[in-house]
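Only one protein chain is missing from this complex, and each of the others stays in its spot.
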Amino acid sequence: MSDARVIDTGDTPARPSAATAPAIGRGLRVPGRGRNAAAAPVRFTFDGRTITGRAGDTLAAALLADGIHLVGRSFKYHRPRGILSAGSEEPNALVGTDRGDGRYEPNTRATTAEIFEGFRASSQNRWPSLRHDVGAVNDSLYMLFSAGFYYKTFMWPKSFWNTVYEPLIRGAAGLGAPPTERDPDSYAARHAHCDLLVVGAGAAGLAAALAGARGGAKVILVDEQAEAGGWLLSEPEVTIDGRTAWTWLADTLRTLAAMPNVTVLNRTTAIGYYHQNFVGLCQRLTDHLAQVPEGAPRERLWKVRAKQVVLAQGAIEKPLVFAGNDRPGVMLAGAARTYLNRYGVRVGDRAVVVTAHDAAWAAAFDLARAGTTVPLIVDIRPVVGGDLLAQARSLGIETLCGGTVTDTRGRLRVSAVRVNPVDAAGRAGGGRWVACDALLMSGGWTPSLHLFSHTGGKLVWDEADQVFLPGRATEACRCAGAGTGRFGLAAALADGAAAGAAAAVDAGHPAETPAFAVQGEGSMAGTACRDLPTDRNGAFAKAFVDFQNDVLAKDIRLAVREGFRSVEHIKRYTTNGMATDQGKTSNINGLQIAADALGRAAPSVGLTTFRPPYTPTTFGAFAGYNRGRLFEVTRRTPIDAWAAERGAVYEPVSLWRRARYFPQPGEDMHAAVARECRAVRAGVGLFDASTLGKIEIVGPDAATFMNRMYTNAWTKLEPGRCRYGLLLGEDGFIRDDGVIGRMAPDRFHVTTTTGGAARVLTTMEDYLQTEWPDLNVWLTSTTEQWAVIAVQGPSARAVIEPLVEGIDLAPGRFPHMAVAEGRICGVPTRLFRVSFTGELGFEVNVPSRYGRAVWEAIHEAGRAHGIVPYGTETMHVLRAEKGYIIVGQDTDGTLTPADAGLDWAIGKAKPDFVGKRSLARPDMHRPDRKQLVGLLTQDPNVVLEEGAQIVAERDGPIPRTMIGHVTSAYWSEALGRSIALAVVAGGKSLQGRTVYVPMPDAVHAATVGGTAFLDPENTRLAV
Amino acid sequence: MLLITCPYCREARPEVEFAYAGEAHIARPADPSAVGDAAWRDHLYIRSNTRGLHRERWRHVNGCGRFFNAVRDTVTDKFAATYKAGAPCPIDFAREGAER
Partner (left out) sequence: MIQARMIQEWKTLAGTPIPEVAGRLSVALAPDCARFSLRVRPDDRAALDAPLGIALPDRIGGVAVGAGGHALCLGPDEWSLLLPAEAAAGLGERLGAAVTVPFSLVDVGHREVGIAVSGPAATLALSSLCALDLDAMPAGSATRTILDRAQAVLIKHDAEQYRIEVWQSFADHVWTLLEVVSREIALDL
């Protein structure tokens, strides 16, 4: 910031002299201090520079130990940003992490990423470098980027949106770059069931787990951090039951580890809390490892169903809102204490503290004792406890109670803070500058209620502490510890133990509530505040509320001035709380400021809704095993492997993969399909029809059931005969079709379309179970019991006859639409004489494990006849030449049997069948219904596009009335020209007329005709 | 993922085993041909679209295979009851004031 904008230019900042200037990067690690005091050195790089940290460090801890606060540039203004917190709530310190072998992840919080030998991290949203960033010009243009700037700035002219605004915004704003490589990692998933799930392994969570587990309840205790302990890790001097915090922690974890009914999961975040105590946990397994074991999953998503849940998520420290509160070196006081006590890192040599809460005083005292100069503690409150003042005095720390902070300086790190007294009326007096290299702030604590809120649990406003607290729960759930607003270690232990014991009892296990004696705990009193008072014009103050989305206090006030009243609207207009941290450090401050601007109480303004996941979660974790080969089930027929060995090209058909065609060397699809078509029409072809749905319908009422389900009449169908069956919905539209064989008076072998198999069975079960439960008939899926080999073509009989036993295939004895049981190649078969090609054809059903061998035997036997395997594409051409429909391709759920030219399949004498009543509705008989017709293009070489629209006139105004569309179109090798099926409004009355099909290359004329292009008299079937 | 109690299995089972099957207690007329066009249209297409307690059908398709009926609150997603097909609804809708 230039001096010109400083209104009171009179008070120049006191700059530290050369003698007192800290030697950055040296001596910040306090010997013997921290959980990892004795850990091995670990080398990693940040923006290419090699830095040595310690095993057990987070990236943030290691950078701070090296004197680095500047780690990134902000989203909108590209302002230099540092490390604000020491946990997953971090809004600022987002980095790209590279764990090698293509394992790159953007937007990782430096405060949670664990370093290891060879770890690489890089700063984001800066160019050309972190220290010199061109985008920082946005910081000077900040007046343009006020609340709602997207809506205001980029509205007009419209044409600028695609050409100017969007590229500008996308280029300038944003976080890290997405990875360019395919994710090399794998991910895992696991279901778990327990009596008690405890979220958070701080003091409250540990006490809850202990109390819950002692009576035998199955307990899962999870914590997002690398080690359990929560705040105990940051406050080692306190004692529990006469033991130091860390000794008690180690003892407790040992106790829990020895209990077979307890599972403790570290590095595991409870990301979402759903109905009936279903909680999603994301466990990070390998991100912290220098050597990832071969094949090890990176993360595991636990899907936990708990009888009872205890939420011991603790509380998140609030930043204070004042001008320049985002400068690197400005950090939460509790975070500074964590870095010191847990990692042995002093976050600076000269730290000023500004606070509204007692806890920050303890941070100041710890740092002062560890060698950091603390020149000043500014407390917002006019009065603080005498013991705090006495301690400060004894450590030589100046104190200012009833003070405020109004500005900071320092280009890439805070170098001075402007401090003002505040009078009894709340007005800030004149400021003075105090030199520092770290500014620690605390606005008190926000109970972490995210998971509670996921369940729709009600939050209640606590006026005294100015916090939201958990209210009525909607699930079997208890909150414990700081999350309930009961701050402090003794309270957390007592609360956790009570919650754990009560939960265990509710889960049906005995429990007793252990008691804990705590000594040496600091006081946890404080006050809540909105943006701090200032003597300057607040319209120019860059007092940040949401650090990640660069939302200022004045943005929220502006939104209120512009008429926004609901916190949900203010959130969306200003983007406060909408960044990847979901406002963990900003929501309450934003609410307080909005409430102040509105002159209303906070609860009436409301709190925005928390939604899963609690912290950003990888897509991989959600996908779990379902990627690559396991992305989705790929169903393969018993003959699939044979086709694969012969180079078949596949296509997906519902979950199946089916051989589409069998290209010979040098053939494209067109050539292969033409060859396969010629073979079937002239000789014989072999087709894998195993995917056809099959349902065995058995029982004395089987024929009655068939009569009610299908349009056709079944009573007179003799055993040993087949019939084409047409199935409608109750709305009268075609749902499915297939050939159905009567195997015995009480047994039908039903076939369905490949994609319709499950749906048809469901529909049948529905009617049978709920409408006609009196019928004695049962349905069994036999789709996979039978492999189905279609042998089609004039030579079909000659090929299979030598292989078949027990069935006389002579034309008179086994005519078209006959079915019989016998043997083929020595194994049982249900042999159907049916044709989906218009040629003499058989469908050989054999038990599926014999499918491949029988296929090979037929293929071998067919060599002498020039047998050719063919795929679904050829099948489609051959059936289209005959005008046989494919349900779902030539029909779309709006075609009646009459529309499709299938009224012959309706049993007119039947009193009822599914869909019959709807066929009598007046609309079903309108002459302008879309009806299935054949189309022949005037240019025989043009194959129309399936889905192409049809119009009545070649020319005319646009938009033209579309009278139908092409449903099937192929090159017919048999006819030496193209053919097409189409649905056209009033199509039956347009026979012989010309219609037009606009396609990208030209408008093609076509003549409407019948649907059977080849052998309409079916002479080829009767051989 | 919800737990749904199958009245046939008499056990709470994970939602992935079930399929939703539309509003319940809409019986197919015994003789559809005797039903007028408007009444038949209503039978086919008109549903209550309830906010609150809703009587609906589910199928334990990946379990015992049975269709059954349920009362579920469409606001909270909570099941108030599940019962066998053909059985009367155990919740008195008139008393609950939840009927449309």
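Order of writing sets the chain letters: A and B. Residues in each chain are counted from 1.
The rule is short, and it goes like this: contacts are C-beta pairs under 8 Å (C-beta built on N, C-alpha and C of every residue); 3 or more make two chains touch, one makes a residue touch a chain.
No experiment lies behind these values; they were computed from the predicted model shown.
K.L.:
Going by the stated contact criterion, tell me the shown chains that border the hidden chain.
P.N.:
A, B
K.L.:
For the chain not shown, which residue from A:Glu117, A:Asp251, A:Asp387 or A:Glu632 touches it across the whole complex?
P.N.:
A:Glu632
K.L.:
So which of A:Thr45, A:Gln785 or A:Thr1007 would be touching the chain we can't see?
P.N.:
Selected residue, touching the omitted chain: A:Gln785.
K.L.:
Spell out, residue by residue, where the missing chain touches subunit A.
P.N.:
Within subunit A, the residues that touch the unshown chain are 186, 188-193, 285-286, 293, 295-297, 300, 303, 305, 625-626, 629-630, 632-638, 641, 655-656, 696, 698-700, 776-778, 780-786, 802-803, 805, 823, 825-827, 847-854, 857, 860-861.
K.L.:
Considering the entire assembly, which residues of subunit B contact the chain that has been omitted?
P.N.:
1, 8-11, 13-14, 16-17, 62-66
Throughout what follows, only the chains that are shown with their structure count from here on.
K.L.:
Using mean C-alpha positions as chain centres, tell me how far subunit A is from subunit B in Å, no decimals.
P.N.:
30
K.L.:
Mind pulling up the subunit B residues that touch subunit A in the complex?
P.N.:
1-3, 19, 21, 27-28, 31-33, 35, 37, 40-41, 44, 57, 59, 61, 65-67, 76-78, 85-86
K.L.:
So in the complex, the part of subunit A that touches subunit B is made up of which residues?
P.N.:
Residue list for subunit A touching subunit B: 274-276, 278, 303, 305, 456, 474, 730-731, 762, 765-766, 769-771, 773, 911-912, 916-918, 920-922.
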